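The next block holds one structure in the form of structure tokens; read it before the comments.
Missing here is one protein chain; the remaining ones are kept as they sit in the complex.
As written, the chain order gives the labels A and B, with residue 1 at the start of each chain.
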Amino acid sequence: MSVLFEARGLSRRFGRVQALDGADFDIDEGEVVALIGDNGAGKSTLVKALTGNLAVDSGELRFQGEPVSFATPQEASRLGIEVVHQDLALAPHLDSAQNMYLGREIMRPGLLGKLGFMDNTTMREATAKAFTELGSAVRSVVVPVGAMSGGQKQSVAIARAVAWANKVLFLDEPTAALGVVQTRNVLDSIKRVRDQGIAVVLISHSMPHVLEVADRVQVLRLGRRVATFEAEGTSVETLVGAMTGALELNQEGAA
Amino acid sequence: MRTRTALSSTAAGIAAALTLAACSTGAPTSSGSSGDAGGGSNDNKTIAFVQGVAGDQFYITMQCGIEAKAKELGYTVTTQGPQKFDPTLQKPIVDSVTASKPAVLLVAPTDVQAMQAPLDQAAKAGIKVVLVDTTVNDPAFAVSQISSDNVGGGKAAFDAIKQAKPDGGKVLVISTDPGVSTVDARVNGFEEAAKGDSAFQYLGVQYSNNDPAKAANLVSAALQKDPDIVGIFATNLFSAEGSATGVRQAGAKGITIVGFDAGPNQVKALEDGTVQALVAQQPGVIGEDGVEQANAALTGGSVEKKIQTGFTIITKDNLDGEGGQAVYKSSC
Partner (left out) sequence: MSTATDDTRTEDRPSGTIETSAGHTSIVERVQAVQSAWILGVLVVIIAVFGLMAPSTFLTVGNATNIAQNVSIWAVLAVGVTFVIITSGIDLSIGSVLVVSSVVAAQVMERMGDQGWGTAAVGLVLSVLVGIFWGCFNGFMVAKANVPPLIVTLGTLSIALGIAQILTGGVDVRSAPTVLQDNIGYGRLAGIPVISIIALVIVVLGGILLHKTRFGRYTYAIGSNETSARRVGINVDRKLLQIYGFTGFLAGIAGLLSLAQYGTTTIAGQSLTNLNVIAAVVIGGTSIFGGTGTMFGSMVGLFIPAVLQAGFVIIGVSPYWQTVAVGSILIAAVYVDQHRRANEARGK
């Protein structure tokens, strides 16, 4: 497999805090990579830097081997890179179909479309189809998102990102606030997204979840990548050790 | 398809609301025509009084006069008034009164132009319309117009200032809103008299929009510019109350404020010495005359098209006697 998207030596300083300190990152096509690290290790900052939500002081991004830079999230979107933020960024009063297509509505053909009329039927049906493909627990696309459970909201956000991410999907703590069944749904969704050939970057604190769905695990500490593991055969203890620095590391660069 | 449903649902909803508002019973025309007949017949003994603004003692006193005279002649009275002296608020009230088909409508129009058509309509519906206090551009539809002789009132106000300040000086007018016929007439009467007297310098008129706070600000600002103002004529209730406050705010002394109208607060200001004289209208008389003229019109008696009522000048000295009688009431 070839490297799809990689970062080399990303640095970013906020005042006196070195949030990223020469961080590296890479993901292959169709791969699930977990990004772990203790609080303040720089996970969220790295994700922002990789998705056009944050400018870096130094370092470079390569997408399919070509150097790229993203001034806005929309520029990352154009390459098929989407993020599901921790706050999900859904409009609670709109239903899931409306959220799914917010900002990228399907318009009616012809004059009506030019006048601003939307093709709600197509959008609803496509949304329902996307939920089915993800095995989502959402049972209706016309209920306002604000009235949904946390897991349902998460799956709407994931479905929305997947609909536009044909290359890389970033998920920032997707299971943090979820119950057992809902978490299971999200993990299943991640596998299905991967099966569609989309690379998934999963940021999570839950080591068992990480080991279950990820192909590789990259560990961040103090703003840099300190280790990369193949998920197969790696234990939770190893990961925790790498995160906290208790484990002596020699795997860096193995990937 | 979806567009059509949206359109039709919205349209149907609004149409439903209109229809509901319109006529839920099936006999609108018949009730309408019987109402028309009732408007002119003698068994309808209802008087509707629409004030210029609700809660103003001038109109309350007028209401008292109307109710007293109506009782004497066997009529019942309902009184309505807008929250503000504002034709856009008064028109809906007049429209509804017209729909309720009283025999008589006594009304103080809030705008000479804007209230023309609604009152025309009331008269066309067979209601005897009497204009009290204020009027409209073309009052031909009205059976009678009764108001104070406002030009005379303005002159009287100037005379009151002249009495207190025989040496002359700068005089200012604080009025309510332009375009209110009675108030404009008071201002004109005052201006005429002030310009006719070389000892006095007329500073012009400022508009308080019937807001005491604004009147107070205008007066204190005017005193900043011309600290030597000797007299202020405040053309109505709120302007006078505000002017008194303004003078107090500016810390000025020795200014003769003449108020128009005589609400309890102005009388208090008069007693306190903040206002030196009040030109009191006779709203009770206006109301009584209005009912009398309407009754004459209904019973085929002779009707006077236009009646002008007089004034009482109230000062501290006559407050116990004649002046006290002329004070407006807060309730009947």
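Following the convention adopted for this analysis, a contact is a pair of C-beta atoms (placed from the backbone, for glycine too) under 8 Å apart; a residue touches a chain by one contact, two chains touch by 3 or more.
These numbers come from a predicted model, not from an experiment.
Asker: Just one of A:T45, A:N120, A:Q182 or A:S204 touches the chain that is missing; which is it?
Answerer: A:N120
Asker: Consider the whole complex, including the chain that is not shown, and state which of A:A55, A:A91 or A:V236 touches that chain.
Answerer: A:A91
Asker: Of A:V3, A:V68, A:M107 or A:L247, which one is in contact with the hidden chain?
Answerer: Touching the chain that is not displayed is residue A:M107.
Asker: Among B:V97, B:V129, B:I161 or B:V267, exactly one should touch the missing chain; which is it?
Answerer: B:V97
Asker: If you put the missing chain back, which residues of chain A would it touch?
Answerer: With respect to the unshown chain, the touching residues of chain A are 73-74, 77, 85, 87, 89-95, 97-98, 102-105, 107, 115-118, 120-121, 124-125, 127-129, 131-132, 136, 138-144, 146-149.
Asker: May I ask you to list the residues on chain B that touch the chain which is not drawn?
Answerer: Answer for chain B: residues 2-3, 5-7, 9-11, 13-15, 17-18, 20-25, 28-29, 31-32, 34-35, 54-55, 78-89, 91-93, 95-101, 110-114, 116-117, 125, 137, 177-179, 207, 209-210 touch the chain left out.
We take it that only the chains that are shown with their structure count from here on.
Asker: Can you work out the whole-Å distance between the CA centroids of chain A and chain B?
Answerer: That pair's centroid distance is 71 Å.
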